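Note that one protein chain of the assembly has been removed; the remaining protein chains are unaltered in position.
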Amino acid sequence: MTTVKRAIPYLLAVVASFVAAGIFIALMGFNVVKAFETILFTSFRTPNGFIQTLLKFIPLLLLALAFTIPLTAGKFNIGGEGQMIAGGIGAAFVGIMFGNLPAILLVPLVILGGIVGGALWGLIPALLLYKFNINEILTTVLFNFLSLFLIDYFCTGPWRDPAAGHPTTIAISKAGWLPTLVKNPPLHIGIIIAILVAIGIYIFTAKTTSGYEMIATGANPRASRVFGIKVKNMFVLSLVLGGAVAGLAGAFEVAGNQHRLIEGMQSNFLVLGLIIGLISKGNNAAVPFVAFMISVLEVGASAMQRTMMIPVEMVFIVEALILLFVLLSDVVRRK
Amino acid sequence: MEIVINFLRLVLLSMVPFVLAAQGTMIGGRTGVFNVAQEGIMLVGASLGFLVSYYSKSVLLGVIVAMLAGGIFGLALAYFTTSLKMNQFVIGLSLFFIGVGVSTLLPKLILGITLSPPLIPTLKGVAIPLLSKIPFIGPIFFDQNLMVYFSILISIALWYFLYRTQKGLELRSVGEYPMTADSLGINTTSMRYWSSIVGGMLIGMAGAYLPMVYSGTFTEGMTMGRGWLAIALTFFGGWSPMPILYGSLFFSAVEVLAFRVQVIGSVVPYQFLQMLPYVATILVMIITFKRARVPGFLGLNYDREKRTL
Partner (left out) sequence: MEDQIILELKNVRKVFDQTIALDNVSFTLKRGEIHGLLGGNGAGKTTLMNILYGLYKKDEGEIILRGQPINIQGPRDAIHQGIGMVHQHFLQISNFSVLENIVLGTEIKNKFTMKMDEEAQKVENLCERFGLDVNVTDVISSLTVGARQKVEILKALYRGVDILILDEPTTNLTPQEVDALFESLRVMVNEGLSIVFITHKLREVLSVCDRITVLREGKNITTLERKDASEEVFVRAMVGEKMDIEHSIYFATEDRKAFDRSKAGTPKFTLENVSYISSDGISKLKDISLDIYGGEIVGIAGVAGNGQRELAEVVAGVIPVSSGRKVFLDKDITHKTNEELLHTGFSYVPEDRLTDGFLVKATVAQNLILGHHRGKPYSDGKFIDWKKVHSECTEHIKEYNIKTSGPAEIGGNLSGGNIQRVMIARAFCLASEVMLAHNPTRGLDIPSMDFVYQKLLARRAANYATLLISEDLDELMRICDRIAVIYRGQILGILAREEFDKYAIGRLMSGITSENQPVAEGTIS
């Protein structure tokens, strides 16, 4: 099947969701055409719109990968949010505590701090799975909540910025701020790193032996174990990788966008990341494209709420519907 | 003594969402349908239950509507997994998203974006005559609101149903090995649908309880992970009604304890105390996951015409 033919069910799903949402919007008394226009084209009308889309794209791409990488091994990582926050804490830690270092050292270290923080937050549930066979859905979710309390502690405690109205830390040292590609509005190098990560993940799964072992593990862990694959190691590896990627998103948020740790930085990236991962059906190669599409919709949604007073949840419903229709298209294809 | 009685009263008061959500998860799981959408269903139950209570001035109606909404989610779960044979986790997650979205959308649409949220009256306690006068036990067990009594009674009813009736035996067989049940003429599909719908209803009720007893209003994300904790609780209770009831008491006790200590004040920063219920859950899971007796076909779908080797 050619790529075009394969894309048809997705296009149909998008169209169907918009139709359904359109009916709802019309019933609520809003201008459907204007709404669709805003949702779809805000990203492309101005340079600012496009950059905002890219800035949304980075965490969405990374959080989606944080879900799809463990999914390759058959594990459900619902902890992207916690891992991102842990990464943010890690990055902030480095950025604040080692602020005296020159930028050439500090920037990579801050990023590393984020990766390590996220990886750790994925490692603990992975170990609980490894040693005690505890379902990772439960542990990763619980760790989300733990991270929320943790970030609250840091933002109202030791690193607190007393001048801020909302719980947030002091800024990290300027030497730790990510260099930018574009100054106004600021687009940091995270975009390049994120895309490289996506490519790296693809190469890993498609070409390497370890990548094959991860795929086999996800396809049938028992058979993989019988035929020599260290399945439990694969589970841990996949969760740590997923956590690391989410942690990277946290580092970008702290060092690239806000330059400090802000409570609520995780936004709704987790749920959107999960949706992107599911729409991509776990295919790491498809994730960047779906992530971009969702970024466009999200930017459009905020614009729509600002200018037309239509709640952003409307677009969320559209996204959930796209997922549902994509899943259903599988069923139809089977028959 | 007063302190202990009040503490225990509070524990029983707080255990309701846990009990209902966990029993709802259990009954569906006993036929093999593993619901992971609790958080979303509870949010819809809270949101819708609150709105209906507010506009109809009847808390009972709010609970009923929340129940029905939960039942619809249960029906959807059953349909997509049992009839369309789709992956249960993926569908569960999708329903979770939809639940989150709908629960925040509805109040925004209906109430608009307000600064001071409207309130509904909270559920009052109903003291059982005579029994509530027994020293110590009386005020704890027999002077609670109706939902507390309901959650205890439903647990006992579910236990009796599963282990002392013919239909209960049949239902359990569907979750253990549906091929067997099917070959003996048991309608596995209808069992899965019913258990999933009833399960969803209980979970919806669990959500409705939150605004009705705690804050009197609906706030985004007010479930605070209780839906996910319910899943852990179900494993903890070995997918069996009475242990789940006892486990709920435990979870609830830890939650109340953490809150109490926070109020009293301690050296430990309060955020770490807030973590207690979640950490306790993890410790509990370490103990129980090894020996948890899980229904044989949990999470799997059954296709009669699937040819095996």
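Chains: A and B, in written order; residue numbering restarts at 1 for each.
Criterion: a contact is a pair of C-beta atoms (placed from the backbone, for glycine too) under 8 Å apart; a residue touches a chain by one contact, two chains touch by 3 or more.
What you see is a predicted model; the values in this text were computed from it and never measured.
Visitor: Taking the entire complex into account, which one of B:Phe7, B:Tyr55, B:Tyr79 or B:Tyr177 touches the absent chain?
Guide: B:Tyr177
Visitor: Can you say which of B:Leu169, B:Val268 or B:Leu283 touches the chain missing from this structure?
Guide: Checking each option in B:Leu169, B:Val268 or B:Leu283, the one touching the absent chain turns out to be B:Leu169.
Visitor: Under the stated touch rule, tell me which residues of chain B contact the chain that is not displayed.
Guide: 163-167, 169-170, 172-173, 176-177, 179-186, 296, 304-305, 307-309
Visitor: Of the residues in chain A, which ones touch the absent chain?
Guide: 207-209, 212-213, 215-216, 218-220, 222-230
Quick note on the criterion: only the chains that are shown with their structure count from here on.
Visitor: If you average the Cα atoms of chain A and of chain B to get two centres, how far apart are those centres in Å?
Guide: Centre separation, chain A to chain B: 29 Å.
Visitor: Quick one: in the complex, what on chain B touches chain A?
Guide: 36, 80, 84-86, 89-91, 93-94, 97-98, 100-102, 104-105, 108-109, 224-225, 228-229, 231-232, 235, 269, 271-272, 274-275, 278-279, 281-282, 285-286, 289-290
Visitor: Which chain A residues qualify as touching chain B in the complex?
Guide: For chain A paired with chain B, touching residues are 28, 76, 78, 128, 132-135, 137-139, 141-142, 144-146, 149-150, 152-153, 157, 271, 274-275, 278, 311, 313-314, 316-317, 319-320, 323-324, 327-328, 330-331.
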